[in-house]
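Of the protein chains in this complex, one is absent; all others appear in place.
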Amino acid sequence: MQQVANNHEHGHAHDHEHGHEDHEQLKVLGFWIFLVTDCILFGSLFATYAVLMHSYAGGPTGKELFELPGVIASTFILLTSSFTSGLAILAMNKGKVKELIGWLVVTALLGLSFIGLEISEFTHLVHEGATMSTSAFWSAFFTLVGTHGVHVSVGLFWMVAIMMQLRRRGLTPVTRRKVTTLSLYWHFLDVVWIFLFTVVYLMGVM
Amino acid sequence: MWESLKEFASWFFVTGDPLIYGAMVSIALTMVAIVFVLTKYKKWGWLWREWLTTVDHKRIGIMYLIASLLMLFRGGVDALLMRVQLAFPNLEFLHSDHYNAIFTTHGTIMILFMAMPMMFGLFNMVVPLQLGARDVAYPFLNAVSFWLFMFGAMLFNLSFVIGGSPDAGWLSYPPLSQNDFSPGPGQNFWIWGIQISGIGSLATGINFIVTILKMRAPGMKLMKMPMFSWSVLSSCIMIIFAFPILTVTIALLYLDRFAGAHFFTMDGGGNPMMYLNLIWMWGHPEVYIVVVPAFGIFSEVVATFAKKKLFGYTSMVIAVMGISILSFFTWAHHFFTMGTSANVIAFFAITTMLIAIPTGVKIFNWLFTMYRGKISFKQPMMWTIAFIPCFVVGGATGVMLAVAPADYQYHNSYFLIAHFHQVLIGGVVFGYLAGIYYWWPKLFGFKLDEKLGAWGFWLWNIGFYVCFMPQYALGFMGMTRRYYTYGWDLGWEPLNLVSTVGAFLMGAGFVFQVWQITYSIKHGERDTTGDPWNGRTLEWSIPSPAPFYNFAVVPQVKELDDFWRVKEEKANGTYKEEPVHLEPIHMPKNSGLPFIMSFCWFIAGFGFVWEWTWMAAIGMVGVALVMWARSFQYDTDYYVPVDEVRRTEASLGRVY
């Protein structure tokens, strides 16, 4: 931190130079564009799911196997985690590192329980005889929901890394930017989940 | 033990063909030679410090260029092998399975491992210089992109000697590309080679969008930005919208093959036609991704060598950006023959034809840039002038193909083959070659020899027409693509023979170009001014080769073609010298992590190809560890002190 901060404080000619502040801004913009590509990735998976959502090939249907209460619980958990990651940002803006880390811990725990619920749901489905190779519908289901799950898991790892960096370095332009992008990512996954919940689960049991 | 080892080896390595043994031996010899030379001259450290760990966009551009030329060689050899097999009816030079593998690798390599890296090479070599920037927005990510491409390409090419090449066509339509019909690792090599390099391409797309939007020199409004940078922006926008679709599509194909999923299978409710839709939703924008930067290059070259402002700049910008949008609404024209409803067919036929409008406008603008200019016929300009008639004809046959009912007769025939080679060679290859000749002095400090270049140029051009004009006719004769052989009774033999001759002429052209490069390294005209072509844009205002920080002082831009303005003002005495004030320059530090991470991807990819889960897991853990390590790296940049800048500039003949 010292070195970065020092360099920054030198404050060489801010007009031509891309100083750190600008540089971090640049990374946030890049992250937004990354989210656009991720949007398209999920869009393609949703499209695939929409095409295959009735291709049961004689296997079980979603209506037969989905258990909505568990899914509603995980939806609630994920929405709450989005809220707590928002609280983390508020804490960061007030400059309170401890509070920030605290909220991130809460967010991570909620994310972890979301993943736990998803794993138990998948195990349950496999026991009921619905696997990746049962039918096109289940291939599309596991891939779409699983890809979201993998994204959440990656987010959890990332969150742990950032918490460690916050402890070590406190709030710097770099760590601030990292928390900002992480929370963007987390909200994004929340939005994806809302679509997923509607298209896959609600429309699946209707 | 010995027996089982032998069995493993015969399954693991491709065996049974003298061509392949020859390739194995030459690959092994090349490797040994490289290791020997590096060791003898103690160059390992140099290789690591200067190249493998570099984050300098110019060096990354050079590495892209070298890789793409190697891939052009391999793809070209594939092409020649095919043409030999088709030179006469019923030849037994290649067997069906071998021929199928070769056209598959030819197509895949030429688009994904030749055109793409050559394009990224040009992006890297030019864009930051043209914008007046010190590097791209994310230099580290840029290195990641390159190494992902490199290891993806290596994985793909490995299939030639290990496991067997893919042989289901360059877009690998299922169900043919499924386990039932393409068992073995070949198809997996295709998937993972493309997947790994595709992630890199996506990152490059993001990188250059941000670079162009945020890193332009002060004063350079978007509408004062050089045309090439506009075309890169257009191309990158297409990349970020198209490549995620590719990622998903081939990931799903892999799940079908590896996990028994039913996305594109014939049974289990799968839908192979969905693959065609998805792959072309990427595939069609992909051809515009590669051709639009070529349009940008032509725009720069035409203005420079006609010594005249680019005609209709605003039109050009609208046309280039319009194409990036239109390109996403034409994909279904690749399968008009699927029997969809007339409404769908009519819609896609019209959208496809619409593309001709902005493209046609560009042709006229280039022509009228030359009109009332003073044209000098240097190599970049030669390729540009050759491009115009070639692309006009290729574009027109494209419009003919868009006429859906007529397409039922052209589809999958040699008419189609001739068309897309004409736009891809006449447009993309001619364009990139023009770009390479144009910017070569900026990167290397010397020009490429004109005389040898002229040989290359004429052989390529004559060879092109001799090779592909007959193929239009063969299409009218009903010759279908991907036939590995044909009978005497069809009347196809004379034109096929002519076409083969043309292919070899192009091959000879390539040989001359390689000779040209090696000759010019010693004897090429040195560029001492930094402005060998009387250029118009910022990259020509700095010394050649450009110093690692590009611009000692970030330029202030007032106009489009700002360097031309400066030169004009200096000539007529109205130029106001502004006080120069050197400052320390903020630069990124080199890093070995991109190389290591991409290598981990390679390991993972190799594991995925052979469906060795343990190996894939090791590779992916490696990737995660590198990313983790990178996240904790804070000491990633430094400042170049004013003294060093002054010293470097002085050694390049510029005094501050």
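First chain written, first letter: the chains are A and B, and each begins at residue 1.
Simple rule for what comes next: a residue touches a chain if its C-beta (ideal position, glycine included) is under 8 Å from a C-beta of that chain, and two chains touch if they have at least 3 such contacts.
In this text, contacts and distances are computed from a predicted model.
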Task: Choices "Superfamily I DNA and RNA helicases", "Quinol oxidase subunit 2", "Cation:proton antiporter" or "NADH-ubiquinone oxidoreductase chain 4L" - which one is the UniProt name of the chain not shown - done: "Quinol oxidase subunit 2"
Open item on the list: For the chain left out of this view, which of B:L5, B:A342 or B:V655 touches it?
Closed with: B:A342
Task: Option touching the unshown chain, where B:D489, B:E577 or B:D635 are the choices - done: B:D489
Task: Contact with the hidden chain (one of B:K224, B:R481 or B:R654) - done: B:R481
Open item on the list: Using the touch definition from the top, which of B:M266, B:L497, B:V511 or B:V566 touches the missing chain?
Closed with: B:M266
Open item on the list: For the chain not shown, which residue from B:I27, B:M321, B:M353 or B:M615 touches it across the whole complex?
Closed with: B:M353
Open item on the list: Just checking the interface: what residues of chain B touch the absent partner chain?
Closed with: 90, 92, 95-97, 100, 167-169, 173-176, 180-183, 266-273, 306-315, 335, 337-339, 342, 345-346, 349-350, 353-354, 356-357, 360-361, 363-365, 367-377, 382, 385-386, 388-390, 392-393, 396-397, 399-400, 402-413, 454, 461-462, 465, 469-470, 472-473, 475-478, 480-487, 489-492
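Operating definition for what follows: only the chains that are shown with their structure count from here on.
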Task: For chain A paired with chain B, centre-to-centre distance based on mean C-alpha positions, whole Å - done: 33
TODO: Enumerate the contact residues on chain B facing chain A in the complex.
DONE: 137-138, 202, 205-207, 209-210, 213-215, 218, 240-241, 243-245, 247-249, 252, 255-256, 259-263, 265, 267-271, 274, 278, 553-554, 583-584, 586, 624, 628, 631-632, 634-635, 637, 639
Open item on the list: With touch defined as at the start, can you tell me which chain A residues reach chain B in the complex?
Closed with: 1, 3-4, 7, 12-13, 15-19, 26-27, 29-30, 33-34, 36-38, 40-41, 43-45, 47-48, 51-52, 55-57, 132-137, 139-140, 142-143, 157-158, 161-162, 164-165, 169, 174, 178
